[in-house]
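I'd like to ask you about the structure that follows.
In this view, the complex is presented without one of its protein chains, the others remaining in place.
The block that comes next holds subunit A.
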Amino acid sequence: MTTTLVIGIDGSPASKRALAHGQRLSKLIGDCTLMLVYVIEWSPYTFQSAEENEQRHNRREEEIHVAKSRVLDPMIKELAADGFKAECKVRHGNAAEILNAVAVENHAEQIIIARGSEGGIASRFFGTVSVKLATSASVPVTIVS
C-alpha cells in the first residue's frame, strides 16, 4: 500500500525545501505518493463590496488556474520526470486546517511544511500555521527549516 505525504506548497523557495525533504523521504520509503497542496488563504467571513461579490466566481477560477499553471503543474511535471508519484490540489481556506483536512482525507502518513524568512512562506507556513499544525494536526508534522 502506497504511503502518502502531504506537502504544503506556495511557490516560494522555502516550500521547495519542503518538497525536497518530501522527495528524500519518498526515496527512503519506496512506494510513496507526494500530495502537493496549494492553499489560497480565504475566509467566508471577510467583507466584500457588491461588485467584488459579482466577480468572485471568476476570481476564484483565476486563482485556481494561476496556482496550478504557474506553480503546481511545473512541479508535477518535474517530479514525474524524476520518477516520483505525485498529485496536486488547490484549495481555498485556512492553510493549517486545509493541510490537515487533506491529510486526513487521503490517509497521509505525515504533513511536511517549511519555515523560512521569505514573506510568502513566513506568513503562510510559519508562525500561526506551523504552530497550529504542530499542536492540532491529526497526523505527524515535519517542519523543514
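In the analysis below, a contact is a pair of C-beta atoms (placed from the backbone, for glycine too) under 8 Å apart; a residue touches a chain by one contact, two chains touch by 3 or more; residues count from 1.
Please note the rule applied: contacts and distances are computed from a predicted model.
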Tell me the UniProt protein name of the chain this structure doesn't show, selecting from "TVP38/TMEM64 family membrane protein", "Nitrile hydratase subunit beta", "ATP-binding cassette domain-containing protein" or "Sodium:alanine symporter family protein".
"Sodium:alanine symporter family protein"
Given the full complex, what residues of subunit A touch the hidden partner chain?
40, 42-58, 60-61, 63-64, 67-68, 89-94, 97-98, 101-102, 105
